[in-house]
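Just below is one structure, and these are the notes that go with it.
Just one protein chain is left out here, and the rest sit where they should.
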Amino acid sequence: MVRYNPTVLERPSSINEAAQLLKKWGSKARIVAGNTTIYELANQGGLDDVDTVIDLSKLNLNYITRYDGSLHIGAMTRFVELASSNLTGNDSYFAAKEAAMKLTPPQIRNMATIGGSACSGIPFYDMPVTLLAIDAEFHATSSDEGERTIKAEDFFIDYFVTTLRAEELLTEIVCPNKERSSSSFVKLGRTTIDFALVNAAVNITLEPKRNRMSEVRIALGAVAATPIRAKSAEDFLIGQEPSRENIIKAASLGLDFEPSPSLHASSKYKKRVIPILVRDALFAAVNRVLRT
Amino acid sequence: MSIDTSKTFDIEGVRAVLIGTDFPKPSTEDTPPLAYQEVLYANQGVLAVAAETRVIAEIALEKTEIRYEELPAIFDPDQAMRTDAPVQISHPGEILEAPNVGKHVRVYRGNVTEAFSQADHVIENTFRTAGESHFQLEPLTFLAQADPDGGVTIWGTSSGPHKTQVEVANYLKMDPSLIRVKVGFLGGWFGSKEESHVAAVCAALALKAKRPVKLELSREETLTATGIRHPAVIHIKDGVSDKGKIIARQIRVIYDGGAYGSLSNSLLNNSVIVAAGVYNIPNFELNGYRVYTNRVPGTPKRAPLGYQMTWAVECQMDNLASTLELDPLEFRRLNILRNDDENVLGEIMESISHEKALTEVAKAIEWGKEAEPDEIWSTGKGLAVGVKWGPAGPHQAMVKINPSGRVEVWADLIENGQGIYTGVAQLAATEFGIPIKSVTLVPFIRGSESETTGLSGGASASRQLAAVGKAVILACEDAKRKVADKAAERLHIPPSDLMIKAGKIFSKTSNHSISISDLFTQASVLPSKLATSSFVQGNDFVGFGTVLYELGTIDNATGQPNGPLTPYYVTVAQAAEVAVNKETGKIKVKKIAAAMDVGKAINPELVRHQIIGSVVMGLSAALAEELSFSEGRITNPTLADYKILTASDIPIIQPIIIETPYKGGPYGAKGAGEPSTVPTAAAVRNAIHDAVGVWLNDLPITAEKVLEEMDAHA
Partner (left out) sequence: MKTILNVNDESYEVEAALGTSLCDVIRETIGLTGVKKGCDSGGCGMCTVLMDKHPIFSCMTPFWRAENKKILTVEGLADQDRLSKLQESFVQNHAPQCGYCTPAMLLVAKALLDSNPHPTDGEIRSALGGVLCRCTGYNPYVNAIMQAAREPRSK
C-alpha cells in the first residue's frame, strides 16, 4: 500500500487565506494540526489520494484567553498548553484542563491539538466528551458562508463525522463561565497509558443562593457513535442537593441506553462501569464547587 | 494464488522481483521465504520487490496483480485435530499421526486411571493462554549483499548466524559456506528473530538485483507475519488425597502452532519438562499436541511452550489447595520435588531449589499477613513456582592468547541486552587472572559471524552464558594447558606446577616465572609488528572448547524419554501482592517478589535486571497482551489495540538470587534470561483469587473478566 505522498504544502498565514485554500482544494487537501490522528489515517491508507497539505501552524490559533466571561481556546492549542494553563477548580470549564492533563502519552500531549481532537469525530477521544459537558461552542469559518457558531450538542454527528463541511475551518472553541459551577473529567483505560474504554465529563452549576443544582451536564464517551448526554441522570439531579445519596442515585440512572461495544470492552462491562465513572466525576465536580 | 509480475519490472527503478515459486520448492515444514503457490496464513509474504527507493518498491507492490482463489481454512486447533477436519495442512517430509497434528508427545508413568478411582477428590480444569507478540522494539531488518564468489553476506536481526546460515542455505539450495551471516547488537529479541525466511528473501533479492538490499519489515509486518507465542489450551485432571498429596495428574495440552512447523515441533518437549520438573507425582500422563491451523506460525518466545504449561499447572495448584482447604504454600511444599527425588521422566533431580525459592518469595511479601480491608480495593497474595530448561546441541568456542597476555575470545555470542559480552568477558578474565579490559571479545568488535565463530544455537534457550560460556572456559583451559606446556619446557618445571595470572606464568612452588610474551618465538626476519602477531606465531596458544548437550527423545509408546530432556532445571518462584477494585475489576499489582536459582550469578546485577525485565514481560502478558484473531486475521496489529505495560503500570519488584551450582555450567551457572517470565501470570491470578475469591483461567486477566466472575459469584 502506497503511503500518502502529498506534493503541495500550503501554509496560510491568515484565516481567510486558509478558508480560501480549503475551498480551492476541497477533499484533495487535508489539514495538518497536530498530525497525530491524521498520521494514523495515513497509515491505514485513508489519505492516499490527498495531494495537498494545509499547515495551520502559522495562523496564530494557539492561545488560551479569558474574556466576555468565557474561555477562548484557539483550535491549534495543544493539550500541553491547556494542561499547564491557569484554570482552577473555580472555573466551570476546569474539566478541559483536567482532560488535557490526563491525556497520554506525554508526547501526544505535546503534539495533539484541541481542535484536532474535537474534529476527529472519534468517540473515545477525551476532548469531545469534555467539550460537550462544559457546554462549549465551536466557531468555524468558510470563505463562502463566513463565520458560524455551533453548539456542542450539534457538533458531533457520527463516527469520524462532525457538522463541519469540507471547506470549513474550526478556529476557536468557546467555553462559557458560569457562577458557582465546576466540572471534572474521568476515564477508564486498560493500562495507565491508554485510550478510554469509557470516559465521562460532568459540569455542575449550583443556584446562586442555595445548594441546589440548577444545571447538570453529564457527558459520556466511548459508548456511542458520538459523545452523548445522560439525560435521565441529569434530569434527576436538577433542583436537588448535591448530596452523596443523590449523586449515587443519579450515577445509576446514567444508563438509559445500550453502550456500543468495542474491541476491548463489551457493552455489558461498559454498562457496569459507567455508573462508577459518573459517580466519581460528579463527586469531583461537586467538591470543586463547594470548595469555592 | 496467481501473481502476474510481468509488468512489475517495467516500473522504473525496480531492480528485483521475487515470488514464492522463484525459490526452490519447500522441503521442510518451515515457513517458506514467500508463500509457495498457496497462502496459508493472513499476511503471509507473497511478493518481494527491491527498488531504488522505498516509494518505488511500494508502487511496484501495489501495481502487481495478485489473484486469489479462496480455499477452505481452519482456525481452531480443536477442530483441526478432528479426523473429519475440512482442511489438512501438512508439509514435505512429514508423516502426521492425525490430521493437522504436527507433533504429538505422550509421557506416562504409573496408572492414572486407577489412581483417580482411589483419589479422595478428582478436580478437572481447563486453562487458556493467548497469542502474544514478542514486540521487541527493533523490527526485523536485514541487509544483504552478493559476494564476488557467488555467495551472499547477510547482516541483520538474526538470533544466530549459524542457524540463519544453514536455514538460508536450505531455502536457496546453496552450499552453506556461500552464505555469510553477521549479527551485531540486537534491539531486543525474546525469540523473535529465530525464523530465517525474511533473511532468505533479503539474500535472494540481493543476489537477483546484484546490488546491496535493505529489507526492513514494518512493525505491522513484524507483528502479523512473523512468529508469535503459541496460544494454548491445557486440560488438567488431578486426583488428590485429603491429606494433600497429588496422586495422579493427567494433562492434555494443545498448542496452536499456526500454518508452518517453524521450529515449534521440537519445542513440545518443553511442556513435558515443565510438567515433570516441579512436583512429585506417582501417576502421571501427558499428551501434548502441536497443531496446524491457518494462522501465523508459533515460534519460540521466552520459555516457549513451558510458559503456557506453568500457567495451567500453577493455577490448578491453587484450585486444588482451595478444594482441600490447605494453604497454597503448604500444599506446594507437600508435593514439591527436592534434590535426589525421581521425577515422572525417571530423572533424579539435582541443583534445584523449589522449596527454598518458594519460602524466600513468600517471606518477601509477608505471606500470611493480611492487609487492612478497604471499601473499594481488596488485596490478596498469591504464589507460583516453575522450572526452565537448558539448551541442546553443540557449542564451540576458541580462545587465543596474545603475547601481551591479552586474551581473545572467539564465540557465537549475540548481545541482545542481557549483558552476555560482559558475562563472558568476566569468565575469560577470571580464568586468566587478568582485568576484563584485557579480554578482547571478538563478537563485540566484529559482531557474531558465521565464518569466524564456532557452532552454537545463537541466542536461544538462555544458552549463551551457560553453554557457550562453558565452552569458553574449556577453551581457556585448553589454551592455558598449551601455555603451561611451553612454559614448562622453558622453565624445566612440570606443567602441573604452573599457574597463569596477569600475563605471566608462575611456578606454584618456587619463584620462577616467565611472561607470556617471552614464550612467543622471536622471528627476527619478519617485521617486528608481524613478529608479535599471535596469528603468525601459529596455533601454539589457541584453545578450543566444545560443550555438547545431547538430549533424549520421548518414545510415545513407552511414554518415557531415552535420555535427559534438559541438561539442568532452573528453579523460579514468585509471589505477588495485588489489589482489586471491587467496582471496576481493575487490578493493581503492588509487589512481586521473584526468586531464580541461577546456579551461580556471574554478574549479580545483570541477573537481577534479567529478573525484573522478565517479570514485567510476564506481567504485561498476564494483564494486557493478547493477539485477537478473527477468521485467522490479527485484528489488533497496532499498539493502540495491542497493549503493553508502561512505566506507570509496574509494581515494586524484588529480585532474589539463589545459587545451587550446576556442575556442568561455568562456575556452576545456568541460563538466566528466560525463566523469570514463567510464574508471574499464575502468581498474580492466585493473588486475585485471594483478594476477591474468583478464578480466572484464561489469559490475559482483564478487569472485565474479573468483574464478570465477581458478578457471577456474588
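Letters A and B mark the chains in the order given here, with residues in each chain numbered from 1 onward.
Everything below uses one rule, namely that a residue touches a chain if its C-beta (ideal position, glycine included) is under 8 Å from a C-beta of that chain, and two chains touch if they have at least 3 such contacts.
None of the values given here were measured: they were computed from a predicted structure.
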In the full complex, displayed partners of the excluded chain: A, B
Residue touching the undisplayed chain, where the options are B:Ser177, B:Ser218, B:Ser266 or B:Asn339: B:Ser218
Of A:Leu61, A:Val80 or A:Ala96, the residue in touch with the unshown chain: A:Val80
Among B:Leu186, B:Ile247, B:Ala312 or B:Ile688, the residue in touch with the chain that has been omitted: B:Leu186
Contact with the hidden chain (one of B:Lys63, B:Lys582 or B:His609): B:His609
Hidden partner chain, residues of chain A it touches: 3-9, 32, 35-36, 39-40, 42-43, 53, 55, 57, 80, 104-108, 110-111, 192-193
Residues in chain B touching the chain absent from view: 55, 134-139, 185-190, 218-219, 415-419, 605-606, 609, 612-617, 638-640, 644, 646-648, 650, 653
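Heads up, the rule we're going with is that only the chains that are shown with their structure count from here on.
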Distance from the mean Cα position of chain B to that of chain A, given in whole angstrom: 45
Contact footprint of chain A on chain B as seen in their complex: 55, 58-59, 61-62, 583-584, 586, 623-624, 628, 635-636, 640-641, 643-646, 648-649, 702-704, 707-708, 711
Of all residues in chain A, those that touch chain B in their complex: 1-3, 5, 40, 105, 188, 190-195, 263-266, 268-269, 272-273, 276
